[in-house]
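Removed: one protein chain of the complex. Kept in place: all other protein chains.
Order as written gives the chain letters A, B and C; numbering starts at 1 within each chain.
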Amino acid sequence: MFKKILIANRGEIALRIIRACKEMSIKTVAVYSTADADSLHVHLADESVCIGRGPSKESYLNIPALISAAEITDAEAIHPGYGFLAENAHFAEVCASCQIKFIGPKPEVMRLMGDKVQAIGMAKKAGTPTTPGSDGPVKDEKQALEVAKRIKYPVIIKASAGGGGRGMRVAHTDLSLAQAFQTCRAEAEAAFGNPEVYIEKYVEDPRHIEVQIMGDEYGNVAHLGERDCTIQRSHQKLIEEAPSGVLTPKQRKAVGKYALRLAKEVKYSSAGTIEFLLNKEGEFYFMEMNTRVQVEHPVTEQIMGVDIIKEQIRVAAGEKLSIPKTEMEPRGHAIECRINAENPDDNFRPSPGTITTYHVPGGPGVRVDTHLYQGYKVPPYYDSMLAKIIVHAPNRNEAINRMIRALDELVVEGVHTTAAFLRGILASETFRSGKYSTHYVDDMRKKKEKAADKESKK
Amino acid sequence: MFKKILIANRGEIALRIIRACKEMSIKTVAVYSTADADSLHVHLADESVCIGRGPSKESYLNIPALISAAEITDAEAIHPGYGFLAENAHFAEVCASCQIKFIGPKPEVMRLMGDKVQAIGMAKKAGTPTTPGSDGPVKDEKQALEVAKRIKYPVIIKASAGGGGRGMRVAHTDLSLAQAFQTCRAEAEAAFGNPEVYIEKYVEDPRHIEVQIMGDEYGNVAHLGERDCTIQRSHQKLIEEAPSGVLTPKQRKAVGKYALRLAKEVKYSSAGTIEFLLNKEGEFYFMEMNTRVQVEHPVTEQIMGVDIIKEQIRVAAGEKLSIPKTEMEPRGHAIECRINAENPDDNFRPSPGTITTYHVPGGPGVRVDTHLYQGYKVPPYYDSMLAKIIVHAPNRNEAINRMIRALDELVVEGVHTTAAFLRGILASETFRSGKYSTHYVDDMRKKKEKAADKESKK
Amino acid sequence: MSESKKNESSKPSPKKEGNMTSKKVKVSSKLALVQDVIQLMDASDISEISFEQAGVKIHLRRGPGVPFQMAAPMMSAPVMSAPAMSAPAPAATAAAPGAAPVAAGNTQNSPMVGTFYRASSPDAKAFIEEGDKIEVGQVYCIIEAMKLMNEVKSEKAGKVTKILVQNGQAVEFNQPLIVVE
Partner (left out) sequence: MSESKKNESSKPSPKKEGNMTSKKVKVSSKLALVQDVIQLMDASDISEISFEQAGVKIHLRRGPGVPFQMAAPMMSAPVMSAPAMSAPAPAATAAAPGAAPVAAGNTQNSPMVGTFYRASSPDAKAFIEEGDKIEVGQVYCIIEAMKLMNEVKSEKAGKVTKILVQNGQAVEFNQPLIVVE
């Protein structure tokens, strides 16, 4: 086992990894930017190294600084967390060339699955269902129109290098397709330095279902069931749950099998997530793979009794998968709320500042993953997630009640947060019924805006 | 189901009950003494009633004030928590006569099992093993000596009305027995107003094993496995775990069966705990029954996935037991640490005061049940427990590591706490090995004191 | 940084850091705040104090005339409010629930939990009215608790300037019932 691990991340995920290491008697090295000198991960780690200024490019994305920090502290491995360099194959390669173990899948698998077009190709090869589409990059408008004719409108244009909802456009007619195609290429070029796009059938009113995968370096791969991340705002996940409240046992088995096939096809090692869209007819379509641990991994941990971060570390150290390859039986239902420092009343504008009062929910079935403390200054440089509140209860109804109760106990003052907004979703009849798609939150907000507009025009 | 419940308690258990009620959509009434006006249970409840001055006798033990509070708030039921009036059969009767449902067992069962001598009689009747002894009160020295001759030394003299380690004396010879008998009677008279004592074989180096019982009002009784509470200081539990780290599957089955027999014999309803001593030869002896929810109930909840408080409320409302009567399979291992406001360096003297800094541990497998918040004033009137930290992990070793990690994250400043003392026990080789008896902590402390004495005499 | 280096560091230890926070928490309600400021003034020879902090303004001046003035709104929104949610954090309960602040020494408080009655029976005349004189030991109300009618007697003599609770209202322990001046 590793003696010392450097955590190339910040915030709650850095804490999550430090906690796992402490419980495994592995020493930890925190890295931090000058803006994060007072951050909790710096205080909880055994050692810490300042790697640069506040902006991510000068610190958490600064590969030479991270490698140097690992070298001067004799860290044997680097855990990248999520975000920052977690899906950067080049970083994984640099680690390897410096004899530092990158805790994640092999760089070539990261690169393969990081490219949307190649990933879809792999899914097809593995027999995992994909949305009908261009089967590769679309080079010009003419080809785009041909594809649309074949798969029928609506279609969606996606940047090969995109992800997380960025670099996408929907077209319903030949006319809108032509325009969307050009816009999407230009945006992809600007955002990712790569104008390549592809076209797929647009799945209307889908649910977001993803499967947690775990593999070791001996070809053993298992899945830990699905998560339902259908509650999103502008493609950003807000509330995640496991298991999904809507899958039939047959669907559950099917999506697990689809994911496992693909993971085996690419000989996936470490933790990864395979995302699917579920359409109204109950069919799954492979969307993309995330080759890292995910923000919402705790809901799976709660119902499966598995520590995904520890398992990542163990398999990176060369141990065999400890998760049984037979389907695991979940216990109960888990829900996660992401509490962001954003103002829901001001279009979710980020709200950095100092946490003046802070009180976390407690009691049975409540887990809080956060780097907050009273007096903490939320810096303006990084993503706005403050805390993840995870509840676990015997069934979905009780889990919803428990989450509402937990949110009611939470006190965060000094910055705006999304807690009350999320509480509103949880308390809605629609959420409890389970009858909604990924558009639910955006549609609800649009409706409210319209109503407010009408009101103000009176 | 009840619409409104009054919680006749304070501190973490009041919060625990309020949380359960909130998740069940039951309104709550908090009662509080003038010393607890700023307490968290007052703020989290839907309504609150001040019932008297700080000292317990004037408030939390004041039956007319509690009943009045229930009446003016239209509460249908009273949950007594633990301590205070939780095992007071008279209070349960007053509740009944005022048409308020007491959430607990029937008063006659409370009274029966609250009397040590009668309880032992019931255990015998049920075929639950008891320690050889006087089989009832011992009226004079002569009888005491006869009993001792029959069951052989060492013997222990216990007050019939005692409990929790109070009113007990061990004797190893006829001479010490004669003296101990008189002292014990006098102490019992002074402490409990009842000089009655009985004699038992003294179990040397025992472990404390207890079984969680749950029954409904239709005669259904189930057990939720055992807890191991062997880590005690002066008969006060410090660290509890579930399952026990030392029982064989056969022993586990046996003790569960013994407990269930007794619970069925008395037609037990609600939550209760049957305590056993386990001797070095692996034999169990019934010790006593607690007819209420116990401080350490969360470790059972964690591994069984059952909410004991909700189940109490449900069966009190007339619902049938939701726990399967077949043996439940535990998942993983749970440990609880009681964090007390006491100074371990000053013979555990209570340390009331204001919590100036407060930060709770978080992350996977950590549950915190506490009424603390930053700025809270710990009043001098009540027991010194500040918080319960409960961890849950796949096995005992990981649970120990997780608890150490959690204690390292905890920050409580402004009062002395037992956190560091408990951390020392958890980190010891002895604790990890599982090879210790209920005397371990006291013996360790004596050794240390002796060593310190020697040192100071040099 | 190497282990040794870390230890040398002048970065403050967690313990010290905790203490910095500690100062933040202490005093209770807004009234207590004013009271505390007055105490501060009394203990010194300060003649005037202005104290302002987002939402709270206090200005105190010693000497003849108006003793102090509080710029309302004392209970107004804090600097930054967290989302609309039930927040468990602490606060001192006001001295007089259900009533405007009253100089504490002049109230007579409920000795028990129960229901407040102004008369011995629905038809009877009220024990007292605002403006009445009251003697020590004079019954001024009844508190019903557990079906028992408990007469409550005045602890001081004076004039009843205010009756703070309604007939038939539930009262908690120590709740101010009447003001006697």
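Keep this in mind: a contact is a pair of C-beta atoms (placed from the backbone, for glycine too) under 8 Å apart; a residue touches a chain by one contact, two chains touch by 3 or more.
A quick note: this is a predicted structure, and the numbers were derived from the prediction, not measured.
Asks: Pick out which of A:T34, A:Q118 or A:Q251 touches the chain that's been left out of the picture.
Replies: Looking across A:T34, A:Q118 or A:Q251, the contact with the absent chain belongs to A:T34.
Asks: Which residues does chain A use to touch the chain missing from this display?
Replies: Touching the missing chain: residues 34, 37-38, 40, 42-44, 49-53, 59, 64-65, 67-69, 71-73, 98, 356-357, 373, 375-376, 411, 413-414.
Methods note: only the chains that are shown with their structure count from here on.
Asks: By CA centroids, point me to the most central chain in this structure.
Replies: That would be B.
Asks: Counting in whole Å, what is the centre-to-centre distance of chain A and chain C, each centre being its mean C-alpha position?
Replies: 49
Asks: Chain B to chain C: how many Å between their CA centres?
Replies: Each chain's C-alpha centroid was found; their separation is 37 Å.
Asks: Which chain A residues reach two or more other chains?
Replies: Expected reply: 359, 374, 408-409.
Asks: Could you list which residues of chain C touch at least two other chains?
Replies: Answer for chain C, listing residues that touch two or more other chains: 14, 21, 24, 86-89.
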